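One structure, pasted below without further comment.
The complex appears here without one of its protein chains, the remainder shown in place.
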Amino acid sequence: METKSNNWEPRIVAFFCNWCTYTAADLAGVSRMKYAPNIRVIRLMCSGRLDPQYVMMAFAKGADGVLIGGCHPGDCHYVEGNYKTLRRVTLLERMLHDLGLEKERFRLEWISASEGDKVKKVVNEMVEQVRALGPLDMPGRFADWDKEMEELEAHVNHSQKEIPAHVH
Amino acid sequence: MAIKQTIKYDSERDKSFPQEIMSRPGCEKLYGCIQCGTCSATCPVSTYMDYTPRQLMALTRAGFKKEALGSLTIWLCASCYACTVECPKEIKITDIMYALKRQAIQEGIYPKRFPIPVLAREFYNMVRSKGRVTENFLAVMMFLKSNPIAAIKTWKLGLNLMRTGRFAYKLDSMKQPAKMATLLDKADTGWKGGAR
Amino acid sequence: MSTKPKIGFYWCASCGGCEESVVDLAEDVLMVVGAVDIVFWPCAMDFKKADVEAMPDKSIVATLLNGAIRSSEQEEMAHLLRRKSQVLIAYGSCAHTGGVPGLANQFTREQIMKYVYEDAPTMVNDKKTRPQTHFKEDGRETELPQLRNVVRALDQVVDVDYYIPGCPPTPKLLKDAVLALLSGKLPPKGSVLAPNIAVCQQCKRNDSKPQDISLTEFKRPHQIIADPEKCLLAQGLPCLGPATRGGCDAVCIQGNMPCTGCFGPVDNVHDHGAKILSYLASTAAGKEQKDITKTLAGIPDPVGTFYRYGLAKCVLRGKVS
Amino acid sequence: MKFSYFPGCSLKGSGRAYEESLLPVLSALGVELEELDDWNCCGATAYMAVSDAAGYVLAARNLALAEQKKQDLVAPCSGCYLVLNKCQHYAAEYPDVATRVQETLKRDNLTYKGTTKVRHPLDILVNDIGLDAIKKRVTNPLKGFKIAPYYGCQIIRPYATFDDQHNPVTMDKLFKALGAEVVTYPLKTRCCGGSLTGTVTEVGQNMSYILLREAMRRGANVLATTCPLCQFNLDAYQGDISSDYHESVKMPIVYFTQLMGLAFGLPAEKIGLQRCIVPMDLKPAAALAK
Partner (left out) sequence: MNEPTKTQPRIGVYICHCGTNIAGVVDCKAVAETAAQYPNVVVSRDYKYMCSDPGQALIQQDIKEHKLDRIVVSSCSPLLHEHTFRGACEKGGLNPYCFQMVNIREHDSWVHEKGAAATDKAKDLTRAAVSRVAHHKPLETKTTPIHPDVMIVGGGIAGIQAALTLANAGQHVYLVEREPTIGGYMAKFDKTFPTLDCAACILTPKMSAVGAHPNITLWTYSEVAKVDGFVGNYKVVVKRKPRYIIEDLCVGCNECVTACVFKEGKFEDEFNMGLSKRKPVYMPFPQATPPIVLIDPETCINVKTGKCKKTCVEACGDRQAIDFTQKAEMKEVQVGTIILATGFQPFDAKRIPQYGYGIYPNVYTSLEIERLVNASGPTEGHVVLRDGKTKPKSVGIVHCVGSRDNKTHRWCSRVCCMYSMKLAHLIKHHTDAEVFNFYIDIRAPGKGYEEFYEKLQEEGVHFIRGRVAEVTDWQMSKEEEGKLVIRVEDTLAGFVRRIPVDMVVLAVGLEPHADSQDVRRQFNISCSTEGWFLERHPKLAPVNTFTDGIFIAGACQGPKDIPDTVAQAGAAAAEALSLIKAGSIELEPNTAFVVAEECSGCKTCIPMCPYTAISRDDVKKVAVINEALCKGCGTCVAACPSGAIKQNLFDDDEITSEIEAILAK
C-alpha cells in the first residue's frame, strides 16, 4: 500500500503488565534511555488480562503494530498469567497471519522489571520493522472499501421521489 | 642532555579522531576503557613498546592522534589477541590497533623504513597480484625496502630452509590472479578507513 | 384494503434456509399468515420491485430480510426496503453477521472470479469469459448487478432495528418475534431477539464439564465418536457454545455436534472470533511454546472456525489485502 | 568424513611438513580433505593492517568456495583459522561488513552466506573422531616423549571455538592418547612473536627464547605446535638465540600431526620430520634407558 503522506509515522499500541514490563519501561525512563516516540503504552495489571479483542480493536482503530509485554515465564506476579497470555497470543498470531497481517506487526516480549534496555531495544526494533512495512491504516482501508456503496446509496435515496406514507 | 617540554595543550588534540576510530567495525567500545592496564600486563610485547597498550587507548580517546599514530606500539602488536580476550570491558584492543595501523599507513605517519609497515604493504601487494603469498620472496621484498643490510644476516637461515626443502624457488599464484586486484579494489573503494 | 399489519420478506446472499425456516413454523405459519398481510415475498409470491417502489415510505410495518449483502442489487433492495419499512429485521446469521458468505472476505473479488470462472475443477471456459455488468445484444442493453468487493452484514449497509440470529433461526425465535411485533412489545432498538446468555446455559451437558479441562489436543468431529452425554469441549472438540448466544436450545449439541457459533456473540462481546479464540486458547494446557503450538495446531483454520458466521462483523472485516 | 581443505600459503611453503603429516594422519583415520579449488590467501593478519574490507573479502572468497561445496572448511594454519573465523564473526555482527563482502563477491559470481563452519584439525580429531579411535590406531606409542604442548595464540584467541581459552587441553589429551608424557607448560598460549621474528628480530627472538627456555626448564624433550609460523619461529632461530643469550637452546619443534604420524608408525620422511631444522630424537626412550 502506498504511503498516504510522506510524514507518516508508525503508531504502536503496547499492552504492558504492571509488574514487569511497565516497570521496565519506567526504568528505561529513569535511566534516560532514548527510544522511538511511536509507542503508546496501555497498562494492564497482568499480560493475562489481555483480551485478544483489544489487539483486534487496536488494529481496527488505526494501530500499525501491537506490542504485548509481560513477565518472563515463571516470573508472573500472578503465578502464571503469562502462560495464559502465551497460549492466547500463539493462536492469535496465527489468526492475524491468516487475516493478512504481517507478523512484524504483532509481537509478544517477556521483559522483566530490570530490563529497561530491552524495552528500548524492542520498541526501536519494532518501530523500524513496522516502518519498513508501511502504514496498516485499517480505518482508511475500511473507508476505501465502503466507497463502492456511496453512489448507489445516493441513487436509491434521492432518485426515487418520496412517496409519503398513508397517502391512500 | 636535551630537556624537552612534555606538557600537552588542548590545541594539539584532534577531537574527531576517537570518533573516527570508533566508527570502524570492532572499535566501538573504546570509550568504555577504565585504564586498568590488563591489556598492557597481558601483552607479551609490551616490554618493548614506547606506549603501553593502555596508554595508547588513552591517547586515542583523548584525540592525541599524532602520538597514537606515530607510536611504535601499533607496529609491535603481534596480533595475539591476549588483550582483547582479557579486557574486562570487552574492548577489542587488537582491532583498534589494526585501525590505528591502517590510519597511520594512509596518513604516512609511520616510521620510514621500519620493517613492519613495509611488510604489511608488500604482503598486500603480493596478494593483490598473485592471490597468494610466497614467504621467502616476501621476506626479500621487505628487506630490500627496509633494511637491505639485514638481509645479508639471514643467509644461514636461507641455507637451512633450502637444506630442509622449505625454500620456494618460484612464486606461487592462483589460476587467474588478475581478478584478485579488481576484487580487492572494489572491496576497498569507499570503505571507511579503506586503502583507497 | 386490509388493515392487518403489512409484512415483507426478502432474500439476499443466503442459502435459502432462512426462507425454509418460515415454513418450519408448521401450523403456526397459518397463525402468522392470518395475523399479517404479506406484501412482498419474492420466494413465495409474485411481487416485483416496482410494486415495492410504488408503496408509500414506511408503509410496511416490518420486513424480515435474510442473507448478506453481496451484490449491488441486494444493496439496492436493502435501501429500498429500509425506506419502505417501519421496522427492518436482519433475519438469520447472514443478515445478522454476514454468515457463511462473509467468509468470502478472506479473498479478493478477483481471486473469487478467477477461481469460479477459470480455475475451478468443474469449469470449462477456454475464453475465460467473465460475467459482465453491462451487456448489449441485438440492440438491447441489459444492466446486471455488480458483485461488491466485500460481503456485508445488513447493518453495514442500512440501519437495522432488530436481529433474529441463527443459521437458520429457530421457529420459536421467529414466532416470538412476530408476536412481539404484533403486540408492540418490542425491546430497545438494536436488540438481538434472543436471550443474552451463552449456549452453555441451556446445554444439558453443562454439569458434565469438569472445572479444569486443560486440553493437550483439539479434535475435529470426524476424528472421534463423541460421548453423547458429556461436554463436547471436554472431549477435545472446539465447541463454541460458551461464546455463542443461546436461544437455540443447544440443538446441535443435542445432535452430538459441537456448536459452531451461528447465533453470534452475546451483547458484551465486540468481536466474536477474538473472544472465541481467547477462551479456547485458555482451555489449552502447556507452558512451553512448543507444547502450546502443538496443542493449538489442532485448530487448523482459526479464521474459518471462529468467524464461520461472522467474518463480515469481525472488527478487521476479513483479510487485509 | 569429508571436509573442504584450505591449506593456506605456509602449508605450501615453509610449513609443508604440516601438510605432509596432516593428510596421511587424517586419511589413516578415515577423514578425507578435499583441497579448495583455486583458493586464495586468507588475508592473514598483515592484511588487516592495510585494508580490513579487502581482508574480509579475501577470507570470504574462500568461505564462499566451501559453501558451494556445502562442506565445512578445515584450516590447519592458526593464522588462516583465525582470519576465516573472524570474517564469519564480523559478517554476522556488522551488517556493513556483510554487505560489503556480499556485494564484492558478486563480481566473482560468488555468494557468501556464512553457512560453512571453519574447523581446526585438532577439533576434528578430538571431537569428531574421538580419542578412542585414535588410540586404536596407535602402533608405536610415544614412550619417552616429554611433550610441551604449545597452542599459540590464534586458534584459541579471540575465539575459543573448541577448547578453553586460558587452559586449552585438546593436545594434552591427544598426546596422552598417543602414549606420551605431557609436561605442565604454563606458556602454552603465549605468543611466539609472530611476524615480529622476521621484522624486528630482537623482539621476536626474545619471545621465542622465553618459550623455549621454559619448555626446557620443565623437562620437555620436544615442543609440539599447531601453527606453521610458530614452528618456523621456534625452530629456525635456535642457533641465533643460543648465541645471543649465551645459553644453549636446543628443542625440537614439531607439528602435533607429526607426532601422531610417528605414533601411527608412519615413516619419518613421509611425515616431513626431515624438515625440522633442529632434529628430533625419534627414540627418546632408548636414549633415556642409556
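Labels A, B, C and D are assigned to the chains in the order they are written; within every chain, residues are numbered from 1.
In this section, a residue touches a chain if its C-beta (ideal position, glycine included) is under 8 Å from a C-beta of that chain, and two chains touch if they have at least 3 such contacts.
Everything numeric here is computed off the predicted structure, so don't read it as measured data.
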Chains in view that touch the one left out, judged over the entire complex: A, B, C, D
Residue among C:Cys200, C:Ile299 or C:Leu316 touching the omitted chain: C:Cys200
Identified contact with the non-displayed chain, of B:Gln55, B:Ser146 or B:Thr164: B:Gln55
Interface with the undisplayed chain - residues on chain D: 164, 166-167, 186-187, 210, 214, 217
Hidden partner chain, residues of chain B it touches: 34-43, 46-47, 52, 54-55, 86, 88-90
Residues belonging to chain C that touch the chain removed from view: 196-201, 206, 209-214, 241-243, 246, 266-270, 275-276, 278-279, 282-283
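Just so we're on the same page, only the chains that are shown with their structure count from here on.
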Inter-centroid spacing, chain C versus chain A (mean Cα positions, whole Å): 28
Centre-of-Cα separation between chain B and chain A, whole angstrom: 52
Distance between chain centroids, defined by C-alpha means - chain C, chain D (Å): 75
Chain A residues counted as touching two or more neighbouring chains: none
Complex interface listing, chain D residues touching chain B: 9-10, 12-17, 38-41, 43-54, 56-58, 61, 82, 90, 93-94, 96-97, 100-101, 104-105, 107-108, 153-154, 157-158, 165, 189-191, 193-196, 198-201, 203, 206-207, 210, 236-237, 239, 274-277
Chain D partner contacts - residues on chain B that touch it in the complex: 24-26, 44-45, 47-48, 76, 78-82, 84-85, 92, 94, 98-99, 101-102, 105, 115-117, 119-121, 123-124, 127, 131-136, 139, 142, 150, 156-157, 160-161, 164-168, 172, 174-176, 179-180, 182-184, 186-188, 191, 193-195
Touching residues on chain A, where the partner in the complex is chain C: 51-53, 55-57, 59-60, 73, 80, 83-84, 86-88, 90-92, 94-95, 98-101, 136, 138, 141-142, 145, 148-149, 152-153, 155-157, 160, 162-168
